[in-house]
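Here it is: the structure, laid out below.
Each chain you see keeps its place in the complex, though not every chain is here.
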Amino acid sequence: MPSSTQSLRHLVRLTDLSQEEIEGILETSVKIRQEGTTTALSGRTLGLLFFRGSLRTRASFEAAVGQLGGHPIDLNATSDFWDLEDREGGVMDGAAPEHVRDAATVLSRYVDLLAIRPSLSGTSWGTDRKDSMIQSWAAHAEVPVINMESALWHPLQALADLMTLREHFGALSGRKLTIVWTHSPTAASPSVVNSLLQATVRSGMQVRLAHPAGYELDSQVLEETNELATKSGGSYEVSNELPEAVDGAEVVYARSWWSTEDYENPTLAASRRARHTDWMVDPALLKRGDHAHLMHAMPVRRNLEVTDEVLDGPESLVYQQAENRLHSQKALLMHILRGAS
Amino acid sequence: MPSSTQSLRHLVRLTDLSQEEIEGILETSVKIRQEGTTTALSGRTLGLLFFRGSLRTRASFEAAVGQLGGHPIDLNATSDFWDLEDREGGVMDGAAPEHVRDAATVLSRYVDLLAIRPSLSGTSWGTDRKDSMIQSWAAHAEVPVINMESALWHPLQALADLMTLREHFGALSGRKLTIVWTHSPTAASPSVVNSLLQATVRSGMQVRLAHPAGYELDSQVLEETNELATKSGGSYEVSNELPEAVDGAEVVYARSWWSTEDYENPTLAASRRARHTDWMVDPALLKRGDHAHLMHAMPVRRNLEVTDEVLDGPESLVYQQAENRLHSQKALLMHILRGAS
């Protein structure tokens, strides 16, 4: 139900929002945490499209919509829809029976917002890093599109992470965060780390990115982060040394992500990973920090990425982080749909 | 929650409604389009059962229920239920652990209406054309049953099509429509065309049905259409000639459907299709009409069934058609559940 007076705002990545907007959303997040349920989305229908499975995102997003009085429609690739074409102008004689242009336009007539978790091909990082599917939805939809994690970005997680850091520290400028790559047999996309890195540097934090050689982040993401640092006074540096990278950190953020160098080759990827089983957060590592707290976006492999002692100890912020997905998504939805009729 | 005072109305095919009822529903459709959300279904629970996947129907139906204040329950064959038996009186020692009689009776105690998209065997048109599954649900349910597309009928699409034609033309009597078969590697059921043909002839339109030899519609459907034509003053004729069949048409409705002659044989079906790749709607074809507009029920294979230029041009009604699924389904639900307690 698009409106001509609506200023259409998509959220493909967190930098689609100004820093002022983010500040406002974070303030609302804390307020809405107290209130719980409201009728801010009364009469609104929101479409959630999952091309890949999800537990936290699905549950927290649907709960957020419901608790704001809105109606979420959950559409799932395993049961409700099909391959969609995102190339423009071609003859559609392949597997995909429908174009994103048409799916996006039609669904825009039924709902007030579309939240999309696109799938990855898994066969070419060069292709997947283009995020062409989420870009295609944003290009064609007549209602706001929210990215629920693409190959490159996970803005909803970064927003919850910022909220958690703000609750813990207050002002973030100058605070020290170390992002630690961890070993896992099921590494995830760098999306969480890409979004976190940019969000924290943009907030003026001093970020250290620690990972084994071969797990470098996307060079364009790093270049953009440099630009953000220049404007914000924040900084980041890369280290391949553990435990040294944690020295002085006030927050350790653990995350396993795949090497884009052997994205297409699971055998090589497993060999590379196997050399770094010591990249794990345990109490000894955490103590190298400055009364450091632990963050993790989950799912977390216990005693492989992070030990039970750390995860269940007083320094762990992981459940608060997960809970903040709910509150910050509510505030985001209120911001994006405000003014939309 | 059946009521003894309820007059039980099923919608297996559009002719289950009188022409007067359809007029009333179409009037409400236009009104509800303005209003958007109401509380007409407040406190009502509606069960949606998908034995086959769906995007437009699933999203538009669930949005319609939610925007009327009702609660839709989406049940899906991939996760929520199992094969159901529809033969009466047999010993159930096969794959199906439950009979439609029992599933329909039980679900009728939980919900106020059941909307069903049955699956097709895909192995015998003689069997599938009987629509025995949707008929079995209608026979056993204690609440109204709506057909969300069976082998033979798609009344919800036809209703949205009528609404779109009415918005465009006003009175339909005497208006000229050509239904054009199009080439597609994933042909669909003739259900959309069967329902459209009968709905438009019954509205007094002059319909031309254009398809290659071998793609004839069901003979019983055509016989019934003759009877409808006699009463309504409408007409239909069949043509195997393109582009001539479009001459003078005010609306071109493109649709790919399978040949029932090689329903059981995908290889033969592909061979037959391959002879007709020139059955596509492009600007030159559309210009043979009388300022003709394009309609298509989607999903549409771009530049194979219809070119981008036509689909995205000013003569295209395809998005309005898709949007009207939402409005006309709201009006239909209000009509069917009116008086039901």
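For reference, chains read A and B in written order, and residue numbers begin at 1 within each chain.
The criterion applied here is as follows: a residue touches a chain if its C-beta (ideal position, glycine included) is under 8 Å from a C-beta of that chain, and two chains touch if they have at least 3 such contacts.
Computed from a prediction, not measured in an experiment: that's the story for all the values here.
The copy number for the entire complex in this file, given 2 shown chains of one sequence, is 3.
Note that only the chains that are shown with their structure count from here on.
Residues 36-37, 50, 53-56, 58-60, 62-63, 66-67, 74, 76-79, 184-186, 298-304, 308, 311, 318-319, 322-323, 326 of chain B are the ones that touch chain A when the two sit in their complex.
Across the complex, chain A meets chain B through its residues 1, 43, 45, 47, 71, 73-75, 78-82, 85, 89-93, 97-99, 102-103, 105-107, 109-111.
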